[in-house]
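Missing here: one protein chain of the complex. Every other protein chain is in place.
This part shows chain A:
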């Protein structure tokens, strides 16, 4: 771990109000992108004591669902172009969704286009499931990921 923070001065948004959802906004048979967003918006950033939503890393537009193929795409925006936490954020997203989602959904995670200097290589690593699995077996990484995904419950 580096000693200094990668991004020492993040821009922090106020916590967004939780909308009260009307019943008819939910699809009976599918997964609502906003439902998925609820699972991930409060994941804590690995570096700063704020949620990914507060740092604008995630927003409601981050999640899209292909209802026909049961595939979910999450695009997130690292706070800076050379963010080395991008892979950790990706792992946190996967770890959290693994707990919450119906199992057959395929999840693809990418950085928003143009938001990272190594966009292609970050996206490749985020979507190599063997690399993701091995990383989540690493006790140090797993501990960091758990701290980020469970912090909202503390």
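Here is the rule we go by: contacts are C-beta pairs under 8 Å (C-beta built on N, C-alpha and C of every residue); 3 or more make two chains touch, one makes a residue touch a chain; residues count from 1.
To be clear about the criterion, contacts and distances are computed from a predicted model.
Asker: Could you tell me which of "Mitochondrial ribosomal protein S24", "Sedlin", "Transmembrane channel-like protein" or "Probable cytosolic iron-sulfur protein assembly protein CIAO1 homolog" is the UniProt name of the chain missing from the displayed complex?
Answerer: "Probable cytosolic iron-sulfur protein assembly protein CIAO1 homolog"
Asker: What residue numbers in chain A mark contact with the hidden partner chain?
Answerer: On the chain A side, contact with the omitted chain comes from 103-104, 106, 124, 128-131, 133-134, 137.
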